[in-house]
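A single protein chain has been removed from this complex, and every other one stays in its place.
Our next item is chain A:
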């Protein structure tokens, strides 16, 4: 395991460079990202296996996510707490080369389109998803999940049922507009998925008019959905993670059909292996049935999706396995783990993770 400590900063987002096998970008914030500066770290792994900082950019607010430009090997995009997205060139110093400012609140995620590489997407606390081009300072389009899908009650359609009336559950009913993550599909350049604090996951089709460009489904029983990811090999499979500590795997074909009929779809697999909410999910770039998760329980876990075998559904869920399909637990972080990413390079299975403890760790997911 390799480790690098970001003195005074807590890690939020991390991504391997798509161009260099030894470069990692990390978005971080001081004071656990609550107040103060942010910092973009560019870390290099040398031939002796040491991880060191090759570049860093101090920002005036905390950074919550990072994405490498898929068209330019030295450009990195960050999502910042003041509502801006900033594009840095790691060959230059101090300042970003472009600032994109339309969000009115914290930008929580950013993701580069892997097919149409002239686009990137962002999601924010302000309840909107925006699609951008690095060549333009204003967004190309703004997507917003329809507000009427906040709570869908079939028995009493006119009445919204509160999730809980208990005082200790107050936090569950707050910030219902916040969109924690938005992501382009790696299979369809016009498909965007966003997960929201109202528990809904919404899929947008950029080609469709705004009145019919989306469908949604309730992913985590009313609890906030914090993370989502497209499977890299199965175009219809997505995974979501939520405040109910669950990872759920959905087949979008079923989801779309059910949502058109105003019915709640069922997940094809459920994994309940974290002790606290799931914060980040990432399907393996090398395997169609391996999934990485991070959690507030201060661990990263690697899962085997038992609902599929050799590309065919098995009809099983991970609950049939005594270990719930867990292949590895990475326990070495000492605070909430927010970011993790699979390495695209070399032997499949290397993972970089970052946590609020300020550590960036590189470890092997199949060592067990």
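We adopt the following convention: a residue touches a chain if its C-beta (ideal position, glycine included) is under 8 Å from a C-beta of that chain, and two chains touch if they have at least 3 such contacts; residues count from 1.
Keep this in mind: contacts and distances are computed from a predicted model.
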Worksheet, complete the sentence: Name check vs UniProt for the chain missing from the figure, options "UBC core domain-containing protein", "LADA_0H19614g1_1", "Sporulation-specific protein SPO7" or "NEDD8-activating enzyme E1 catalytic subunit", returns "LADA_0H19614g1_1"
Worksheet, complete the sentence: Missing-chain contact among A:68, A:120, A:217 or A:336 belongs to A:336
Worksheet entry | Residue among A:35, A:71, A:221 or A:323 touching the omitted chain | A:35
Discussion item. For review purposes, identify every residue of chain A that touches the missing chain, sorted by number.
Written reply: 8-9, 30-32, 34-37, 58-60, 89, 92-99, 168, 170-171, 275-276, 297-298, 331, 334-336, 356-357
